[in-house]
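Incomplete set of chains, arranged as in the complex.
Labels run A, B and C following the written order; every chain starts at residue 1.
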Amino acid sequence: MHRLLEDFAQENALRDVNPGVKILLGLASILLCISSPGPVTPLFIAVSLSAATVGLARIPPRFYARLLLVPASFAVMSIAVILFLTGGGAVLVSIPLPIFTLTVTTGGANLAFLLVARVLGGMCSLFFISLTTPMTDIFTIMQRLRFPTVFIDLAMLIYRFIFVVIDEAGQIYRSQRMRLGYGTFSESIRSFGMLAGALFLRTWESGEHLVRAMDARCYDGRFGLPDEAPPVSPTWALGVVLYLGLVAGISWTTATITLC
Amino acid sequence: MEGILEIQNARYRYPHGPEALRGVSIRIVQGSKVALVGPNGAGKSTLFQLFNGMIRPDAGTVSFGGAPIEYTARALRDLRRRVGLVFQNPDVQIIAPTVYQDVAFGPVNLGLARDAIDRAVRDALSAVGLAGYEKRPPHHLSGGEKKRVAIAGILAMEPDVLVFDEPTSSLDPASSEEIMELLDELATDGRTIIISTHDVELAYRWADHVILMEQGMVLARGSPEEVFADHALLRAARLKPPRILDLYHELVARGIVEDRTPPRSVLAFTDCIEQHLHGSSLRTAREAAGTVYICNVDAVDGDAVRRLITERPIGHTGAMGTRAKEFANRELILLDFTYGVIDKCILKSLIGESSLILSSGGMIDHTHRRIAEYSAESGRALIAVTVPEPMPPGSAGRLPGYL
Amino acid sequence: MHIMEGFLPSPWWEIWFLLSIPFIVIGLYQINRLVKENRETLPLLAVAGAFVFVLSSLKLPSVTGSCSHPTGTGLGAILFGPFIASVLGLIVLIYQALFLAHGGLTTLGANVFSMGIAGPIVAYLIYKAGTRAGINTYVTVFFAAALADLFTYVVTSVQLALAFPGEAGFFTAFQAFAAIFAVTQVPLAVIEGAVIALVFKYIVQL
């Protein structure tokens, strides 16, 4: 079982920066990415926030590089469709096939490249949030923003139990591997079905334990208090404002730049 | 003594299940250390759920503080605040995403104000030795640490009775020792502590009072020596006698030692054999006894302790209790003893070597008392000194030993 | 297959949020009511959510990509109804975005709609229809899981085609997206249907 991004967030070097500031930076960058008409802004965000994540938050570069591959399969498939479907402008490439001909025009190439840039910039902004801000801090922010209590309570309980269930899933998986499970394709399906079934049973039991544990601790419909968030440091606040201003400026000046 | 928890003739059957309790009557005295001993499936956990009203007996009564439990939502909440139950598996007891939020869970639900909650959490975490862990997510803690968080979550509600289901289950010896020591510390503050265990060795050393259960019934109750001396009873409960008691009975059967009060510790056992060999009244004074120095870590700093160790003829150093161990770790003081510290130091003292016990405020008197008791019983005067000496009342500064 | 962060432009990401919000609001309202009636609801919902998250983040054997979770939330829909399932879907998708880099935050609305709402409703309807018609339970479960899975990708294709209709218009774009996803998703849906049927069989045997 691979490690979750959350595990890195708990130990990253920006742990003590106010989570509100980090989330603001990440979300604003995402919005700037998807509203940018040209590819320069998203690419700038991708590079600068990656540098911040690896350089300031001290996330291992090799791990970060592998993370960038996660959206690749989705991006390749859907961007391929857009590349060939979108018209406008001169024809760049033409691939004749038996039934029809695939053509790439400048319009299609520009839109595809813009989308690649946006996905890259958006994902890097998302990585910045998830690698520097532990979920526990995000709960604090949600509480301060008055998200519905029942939603936060449920999210907190799910968060806690994700780790309990992951641990058990990993152990069940290892024990199946030890007994030669997942050998052939059909065996894999059968083994996976057993894993899911056993896990379901174990999870349901944890649920019953949880009910008793909450009762034993005088549960009265109330849940956690917000943790105390680290104070907003003026340097960070100023830095984020300047950065976002810079990006907005870039966005405005590079709006017309396209791939071709 | 006052009975704080009393169960009379309780019977309980799980829905669609076997009868788990078949007429159980017990009485727990306030401030006592009680061990409920029996094999898995004897009904210990079911009995625990009667204590805080998680289940209601089919027949019989459960009383807390002299009055029968009322099974209304309000009364039950109050009962559960006062009778805290620590489960065997901390993973199912820890609910919230951070240590702070988890420990605060009880106080929040009790409706305390924010600063009262903060104080309760701080006190509870410092009592279990986890100050500074507030923001950690529980899944990054070790097994022993998780156990402590679970205990802190209960302590934060300031219960009168603490109930522990298999407190040392799946912990390694060092963590088990720390948890049992924590239980001792909690007991010195006047709380009633009840544990369930199938570890006879543990119950034999730790408990004042033992209740032996099997198949939903109480087989015996009394002092550990009484209950565990009856091998037939232990066999009926599918348990093994403590090894040290086993050895004692074997030696009695062969006429090597006389049959008296069985020893509970290595110290008592050694004495028992030595007395038999060298006459029954006084131990032959081989040499002058060593001194036991007792140092309150709440009142000194690391340098003072290091000075002490070099200046006095101290051969062995031990630490008792969570705070003292933390202190030794922090100050890089090497420890020779980390469990059974008082007994070990007495043993060293008897062969003429001096030792130092690092302890926190509350345990100092307990240590003196234990050494004095031993001196009286064995007839050999041992010297225990609190260092640095407590200042006379009224003088400036902190008063070691009386914090 | 989650739509990645950055992929959906304005106004589409906002539209899918707006379409999802009513389900979430009704779901939260229902949870609130259930919790007031019976406090045990919250912990049980929580473990169900954790189970769905973990199951969907385990890689299906021999196939790249991850097991999607319309069936996980479909199970939630059968147990708790489609509205509450959509709340579970939302939370699970937030965690998948933040912990696993699957999906995104602005695309959350679209993803919740396809995987947390549309898929579970299909699973729920097929399951209800199948049981009412007295069809073999495992067959019903297989089809509920597999078709819910496929329908999710149909919805995803619709979402993408609406956002990027290209020259040829929505229908051609939809066909193109649906075709390219079908290559990977039809086998996945069949596998998922088989796995879920096995799980069901496992649970029934107890």
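Operating definition for what follows: a contact is a pair of C-beta atoms (placed from the backbone, for glycine too) under 8 Å apart; a residue touches a chain by one contact, two chains touch by 3 or more.
Computed from a predicted structure; not experimentally measured.
Copy numbers for the complete complex, expressed as a formula over the labels shown, read A x1, B x2, C x1.
Please note the rule applied: only the chains that are shown with their structure count from here on.
Among the other chains, B has the CA centre that is most remote from the centre of subunit A. If you average the Cα atoms of subunit A and of subunit B, the two centres end up 47 Å apart.
Centroid to centroid, with C-alpha atoms defining each point, subunit A and subunit C lie 18 Å apart.
If you average the Cα atoms of subunit B and of subunit C, the two centres end up 51 Å apart. Of all residues in subunit B, none touches two or more other chains. Those residues of subunit C in touch with two or more other chains do not exist in this structure.
Interface residues of subunit A, counted against subunit C in their complex, comprise 4-6, 27, 30-31, 33-35, 42, 67, 70-71, 73-75, 77-78, 80-82, 84-88, 108, 111, 115, 118-123, 125-127, 129-130, 135, 138, 148, 150-151, 153-155, 157-162, 164-166, 169, 173, 182, 185, 188-201, 203-204, 206-207, 210-211, 214-215, 219, 221. Interface residues of subunit A, counted against subunit B in their complex, comprise 7, 10, 134-136, 139, 156-157, 159-160, 163-164, 167, 206, 209-210, 212-225, 227.
Residue ranges on subunit C touching subunit A, taken from their complex, read 1-10, 13, 28, 31-32, 35-36, 39-40, 42-51, 53-55, 58, 60-62, 64-65, 87, 91-92, 94-95, 97-102, 104-106, 160, 164, 166-168, 172-173, 176-177, 180-181, 184, 191, 194-199, 201-203, 206.
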